[in-house]
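Complex shown without one protein chain; remaining protein chains in place.
The block that comes next holds chain A.
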Amino acid sequence: MKILGAIIIIAASTWAGFEWAKKLSERPKQLRQLKVALQSLEAEIVYGLTPLGQACIHLAEQLPKPLAWFFETVNKKLEEGSSSAQEAWDSSLNEIWKFTAFRQGEMEVMRQLGATIGKHDRDHQQKQLRLALIHLEREEGEAKEEQVKYEKMIKSLGFLAGILLVILLI
């Protein structure tokens, strides 16, 4: 009976550790996807001259889940006749944010991009997108560092915490 309980405790804590570590590895992955998204957006705007709503549909088709939702929502809000592109962008950010692994830094970058989106000519639009990409790159670097530093540790920490608890209980 005791052994069974111990196994359950260790399994649970190990699982918790892995979950926590997954969050750490999810962030750089999603940041990478966001960068790809903004690069595609740049191509749509600068070379395709695609209207924002249409460009968002294209992006939503290309991207994996949480990010695809974001662009889908932006397009939906534009079609519903939002008063400005910024408003559609910001409210979509707020809605989708909780489903992503992003943090405040990325949020700020995206907000700033939203303030300029669709309001300027091609050159200016490209500059803003490039700027956002540079910021995201920095965030991605930090996220990766964090992942390397803590991912393994957290995984083993979960397992070890389980063992500690079992020893204490025995």
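The rule we apply is simple: contacts are C-beta pairs under 8 Å (C-beta built on N, C-alpha and C of every residue); 3 or more make two chains touch, one makes a residue touch a chain; residues count from 1.
In this section, contacts and distances are computed from a predicted model.
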item: Chain excluded from display, named as in UniProt, from "Radical SAM-linked protein", "Ribose transport system permease protein", "4Fe-4S ferredoxin" or "Stage III sporulation protein AA"; value: "Stage III sporulation protein AA"
item: Option from A:Ala37, A:Leu52 or A:Ala68 whose C-beta touches the chain left out; value: A:Leu52
item: Chain A residues that touch the omitted chain in the full complex; value: 45-46, 49-55, 78, 81, 83-85, 88, 118-122, 125
